[in-house]
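Missing here is one protein chain; the remaining ones are kept as they sit in the complex.
A and B label the chains in the order they appear, each numbered from 1.
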Amino acid sequence: MNNVLRHHLFWPVAALVALLVANTVARPSFLSITIRDGHLFGAPVDILRATAPLLLVALGMTLVIATRGIDLSVGAVVAVSGAVALSHIASSPNPESPVTVLTAIAMALALCLVLGVWNGFLVSVLGIQPIIATLILMTAGRGVAMLITGGMITTINSAPFKVLGSGFWLGLPVAAVIAFGVFAVVAFVVRRTALGMLLEATGINPAASRLSGVRSKTLTWTVYTASGLFAGLAGLLISADTMAADANNAGVFIELDAILAVVIGGTALSGGKFNLSGTLVGALVIATLERTVTVLGISPLVTPLFMALVVIVVTLLQSPRMRERLTAATRRQAVTPPEPQPAARPDSTEVKAR
Amino acid sequence: MTQQTAPPVVEMTGISVEFPPVKALDGVDFSLRPGEIHALMGENGAGKSTLIKALTGIHSPTAGTILVDGVERRFTGPADARAHGVSTVYQEVNLCENLTVAENIMLGAEPRLLGGLHWQAMRSQAATHLKRMGLSIDPASSLGSHSLAVQQLVAICRATVGDCKVLILDEPTSSLDTDEVAHLFKVMRALRDEGVAILFVSHFLDQVYEVSDRMTVLRNGGLVGEFATADLPAAELVQHMIGRSMEVLEAAEEVVEHVERPAGATPLLQVVGLGRKGSVQPFDLDLYEGEVVGLAGLLGSGRSELARLLTGADRADVGQTRVAGQPTRLRTPRAAMRHRIAFTSEDRKGEGVVDGLTVRENIVLALQAERGWMRPLPRKQVDELVAKYIEQLGIRPANPEALLRNLSGGNQQKVLLARWLSTAPQLLVLDEPTRGIDVGAKAEIQKLVADLAADGMSVVFISAELEEVLRISHRIAVMRDRRKVAEIDGGGATMDQVVDLIAGGGAK
Partner (left out) sequence: MTTTAPARARRALKIPTRLDRRYLPVLGTFVVLALMLIVGGTRYENFLTPAVVSNLFINNAHLIVLAVGLTFVILTGGIDLSVGSVLALSTVITAALLQAGLPVAVVLPVAVGAGTVIGLAHGVMVHYFQVQPFVATLAGMFFARGLCFVIAPESIAIDNASFVELAGWVQIFAGWRMSSGVLIALVVVGIAFLALHFTRFGRTVYAIGGGEQSALLMGLPVARTKVLAYVVSGTCAGLGGLLFAMYSRSGYSLTGVGMELDAIAAVVIGGTLLTGGTGFVLGSVLGVLVLGLIQTIITFEGTLSSWWTRIVIGVLLLIFVLLQRALSLRKT
């Protein structure tokens, strides 16, 4: 029991279950899935679809955060990606052609890759603080997206592109298949190659990593590039869902939701050990939370308030001071005789003289 | 010079400080009289900083009493200590570079006007204090625009504002040049003559002899003794600091045998005139297979800096490097690794272990980093490697999945050794591999180094403990004042011979 409680996924999963229970109580049919036209329908399926873009962005964000960084520009990259793809399709003579759609996708992803490379360059080569380096693109990115769309909301009709947003594959939403597929592949690569370990080493102790021959700069650069690419893919999914590129509103606050998903998933913003399964649960929690608000008949506009409460509770629970109190409390409750408390640990009491 | 009759301003008796399971200080007595400069001597881990921190309230002693001006005190922290006249100036200047000199001196005791800061008065008062230090700098200039030496003096200036009875100077000279040190000493003497008691920590023997009246020597958390500076020859002081710990002697009294090198053998690593400005003077060194070269010297003598240049951890400004006769440059640790050169830093926590990763991950880190992330080591090979080193080095707990932060210092050090041994190095540079670890682990590591050399590896071994260096080195390079001053044959060297070389400049 204690092991279950201590597992890093316990609290996020508990939150997810609590949300699902609340929904089912409010609407007993919530969890039911029906098959219609050979596709799965139902609230859980909708949640999976809604999670897709957030999951992609949070995936890149997790890797960036592991290196002690942060990527604020993902929302802007989402907007740029949609703008590029839809502008290309809209201006092409044959928007229904798969070739046009594939070209559009390739163009969008290529540009987002370049944006990621740019962020990585500022952080790893010029040594600019990640929060500032990505703030630049966060500010300018939406301007670039509007430049591409000419300031209008570009709408298109293109069946092949629409598949990305609302199509089904083997009965499942294509968007979810793509996002979860990419997630699975990346998670597999990260854990089966040495990437995960080297990223964690870089995030935990950059100096020791350098002396051990870890190519920290290259790794850092790589994760920002990946973050840009994944945000671009998320942008495609979002624009395909609405079939419109709205440079102002596409992916607004997705960077914050993604950071939140990472934090809920138990990865500390201070870098190091990261937890992709936690991020997955975190993204599901956020998507379910948004759904819950509608199911419970609360205006969706109030969602931020719930999000705030979740962040506050989670971060306070994770804060060092709270942890000390909690462990002190459980120790007091423990049946076994209390261990002698060390009077002073050098690392906690020492006022660092540097 | 010392006023033998004056009652001590600080009297610490039987002070013990524990960080379980380590006893950082064990029943140490220390007294400081007004109007004296008292040097606190000891190698790394001797307990100097712990004693200072116990006095200023950063650490709370588990036993002992502290009297300041005859009243028993336990300060709650540096601010409280300062309020009672005990001020500390640290090695790293703990002031704010972005503020002006005047603010750095006066904040906390600033003159006010209509409830706000009275800048003009602040500047003029600061100027007065600066003048006492013999500094003629603009109080309105920002602190960051001045040299480190000036910043150090400003820090002392701040410490002496108000009622300062005791001034603690923790390694104030480590980054100053000769003229700056002379200036600092002038200030220190002036303060002493005003009746301030100065506690001076420095690893430069000649400076200690030049400026101090008395000294207290600590070793391994215990008190060695209190001496009048004039009565203690430098060589004797060094012996007191380095000590002869009997246990270690018993653990391995074997002195290594002299290895015969075939004449004209190519050194594995040969450096000529390698140096780095402000770090270590150009030096020559040849390293051969199957040989342990010890680096002897006190803290700050340049022994660590030399090791860093050999291994690409720092980049050399001048000099040539040849590996197996081929000219090359080791600009980064990666470059050194390509030539099968491995290095463990003295800063185990900051530059060695990755404490949030497991034993297994820490062991394979260097090998994996060299292969790149795309070619992961096969899990089976990793498990074998890790099991092999846990077994061979006796790493405890013998659990590959244990987080490194939960291991003791000695076991962390063994993990670091395993990390580098798994890369099959030709040259292994170990900076203080035995510092702060228990006697048993120490003997094991010494044994391992001897075995590795016997198997043909070249090892550079740095330790603050001269005994240890003498015991396992075939050759010893002696460092003093950031310079390599001698190279002697380890087999025939005696303790006294090396101590004389180390003390060199300080002997009077």
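The criterion applied here is as follows: contacts are C-beta pairs under 8 Å (C-beta built on N, C-alpha and C of every residue); 3 or more make two chains touch, one makes a residue touch a chain.
Just so we're clear, the structure is a prediction, and the values are computed from it rather than from any experiment.
When the whole complex is considered, the residue among B:60, B:142, B:220 or B:279 that touches the unshown chain is B:142.
Residue-wise, the contact with the chain that is not shown comes from A:140, picked out of A:25, A:114, A:140 or A:189. Residue A:128 is the one among A:9, A:90, A:107 or A:128 that touches the chain missing from this view.
Although one chain is hidden here, its contacts on chain B can still be listed: residues 78-79, 82, 88, 90, 94-99, 103-104, 107-108, 110, 115-117, 119, 141-142, 144-145, 158. What chain A contributes to its contact with the hidden chain is residues 70, 126-129, 131-133, 135-144, 146-147, 150-151, 247, 252, 256, 259-260, 263, 269-270, 299, 301-309, 311-312, 315-316, 319-322, 351-354.
Rule of thumb we're sticking to: only the chains that are shown with their structure count from here on.
Each chain gets one centre point, the mean of its Cα atoms, and the points for chain A and chain B are 44 Å apart. Residue ranges on chain B touching chain A, taken from their complex, read 18-20, 24, 53, 58-60, 62, 77-78, 90-92, 94, 170, 313, 332-334, 337, 343, 345, 350-357, 361, 364-366, 368-377, 419.
Those residues of chain A that touch chain B in the complex are listed here as 192-195, 197-198, 200-201, 204-205, 207-215, 219, 272-273, 340, 342-346, 349-351, 353-354.
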